[in-house]
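Of the protein chains in this complex, one is absent; all others appear in place.
Our next item is chain A:
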Amino acid sequence: MARMLQVLPQQRGSRHGLSGSAVYRWLWLRDLILGGSFLFLLCALLVLAASRWAAPLTPVVAISLSPLALPLYAGYSLLRMLLAYGLALLFTLLYGHVAATNRQAERVLIPLLDLLQSIPILSFLPAVVLALVAAFPQSNIGLELASILLIFTSQAWNMTFSFYHSVLTLPRDLVDVCRLLRLRPWQRFLKLELAASIIGLVWNSMMSWAGGWFFLMASEQFSLGNRSFQLPGLGSYLQLAANRGDPRALTLGLLTLIGLIVFLDTCLWRPLVAWAERFKLEEQAETTPPHSLVLDLLRASPALHWLRQHLGTPLWEALAQLLTRLQPPEGRPTLTSGLERAHHERSRSWLQRGGTILILGWLGLLAIGICWQGGQLLLHVPPATWGRLVLAAGATWLRTLAALAIGTLWTIPVGVAIGLSPRWSRRLQPLVQIVASIPATALFPVLLVLLMALPGSLSLAAILLMLLGTQWYVLFNVIAGAMAIPRDLLEAAALFGVTGWRRWRTVILPAIFPYLVTGLITASGGAWNASIVSELVQFHGETLRTFGLGAEIAAAAGAGNYPVLLAGTLLMAALVVLLNRLVWRRLYHLAERRYRLA
């Protein structure tokens, strides 16, 4: 690659009829201007954010609806998202690595992750906010951290699962190579575990960011009992605009959000996807590998190349040497006799076992403590409330089913039409991706104006809101499934005159079934999670709610009614886990066994 970097500028120069060195100088100038302005903006944002973080605690910040305030709000929100994502990434690598490499830890960590994944974001609210605001009573840091942690809870879990699965399914030969060459643990982590899981991580990161935007409003403005909190940010801005019913501010806020998402897509995710292409494990090349203009620019940039050569490589080399020294190779020949070595090994294994027992014991005590406290809280929930919660859960379940059914009904024909036509899939896929990444929550206020006029009010509107949040998973998967149908199969069907409904029944539906199930699984989880923001909505200064478990949880969190919040959360988590086990996992296995086109 180094060679390509040097050659590229000159090639361009000759094409434009300029001398090589002039173009080279121009490229340097462009790099300096672009890089400099990027660094300047970043520093400015950091300084502003730091001054806000260090300022005395102000639970409710007055939000200005002026368009001039928007860039700063967008910057604040972006910074929170970035920090939360960094945290989620760190968590993913640590948690996933431990779960995949330590058999004992795996038994606890993976079910726990399954549980965490099914807990709705607002249920984390009291614990996170109360603890952090209490920890930093003098400044805004606690509040900001709480917001970041809330975003984190909407980003981390799917990434962790993805990483864990990649590490668990590493090719055996490559693992053997690492052991044979006696790679140090850090080398193995970097060159094998991380590298093999990058593609999954990138795609899941994109999903995580979509999840983060979805809950942006909920994580920047919340109330807890009689205390309410509001942080400056795009989410608060949109929420205020909706409450005031200010169409101009609402439109501007939405445009800013969309602009931000499109910007991130072109400048971060697309380059990442194109770059991650090299980490594919299968050796056959794809017909049209993903491509990114921004990545090409970065690769051709002389400034970056210079930085890499003079700063990156030596620094990295020094770091690698340091890491290598910190992790000496195992089994270095020592001059101990066999007996001594055996003794050594035994004492070390005792030490290890002791440590494990200590940690497990501590964790066990913690778990017992939490269960005890939780049990105490649950005792405060009267039976009548339990009954109401169960009924509410039923209502929400029916809503998620309706949302999934509607989503499936419209996405199958549309997705198949797009997927089967190469021309349309090329044209529409980027568009669909952008549309899908606009968080539905931001559209709620606009939609509510229309929906409230319909009969059934929020009860039906909530279904549509869930649908908005989840249909895209199904659509993406249906498109992917349709694109994966082998041409031979379609041609054979055409030759034998299999058309119309018969064609759907015998060719298309079975072929896309595994993809459809994958999409529905994600959509189902998403619909439950979306219920807490779609069954209870702030609009035009009033609170609209309908009967459902999401509304119960949101209301309990807002009122600081912890027993009901806990009961509702447990109920939802149990239902989601149960549905996954009883319905979705079975459907998935059926799909894998019978309909997977190998």
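The definition used in the following text is that a contact is a pair of C-beta atoms (placed from the backbone, for glycine too) under 8 Å apart; a residue touches a chain by one contact, two chains touch by 3 or more; residues count from 1.
The rule is short, and it goes like this: contacts and distances are computed from a predicted model.
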*asked:* Just to verify: the chain that's not displayed, which of "Xanthine dehydrogenase family protein subunit M", "ABC transporter ATP-binding protein", "Protocatechuate 3,4-dioxygenase alpha subunit" or "Signal recognition particle protein" does UniProt list as its protein name?
replied: "ABC transporter ATP-binding protein"
*Among A:L48, A:L174 or A:L570, residue touching the chain not depicted*: A:L174
*Can you work out which residue in A:K191, A:R388 or A:R545 touches the chain that's missing from view?*
A:K191
*Spell out the interface residues on chain A facing the chain that's missing from view.*
1-3, 171, 173-174, 176-177, 179-184, 187, 191-192, 195, 278-281, 283-285, 317, 320-321, 324-325, 329-331, 333, 593-594
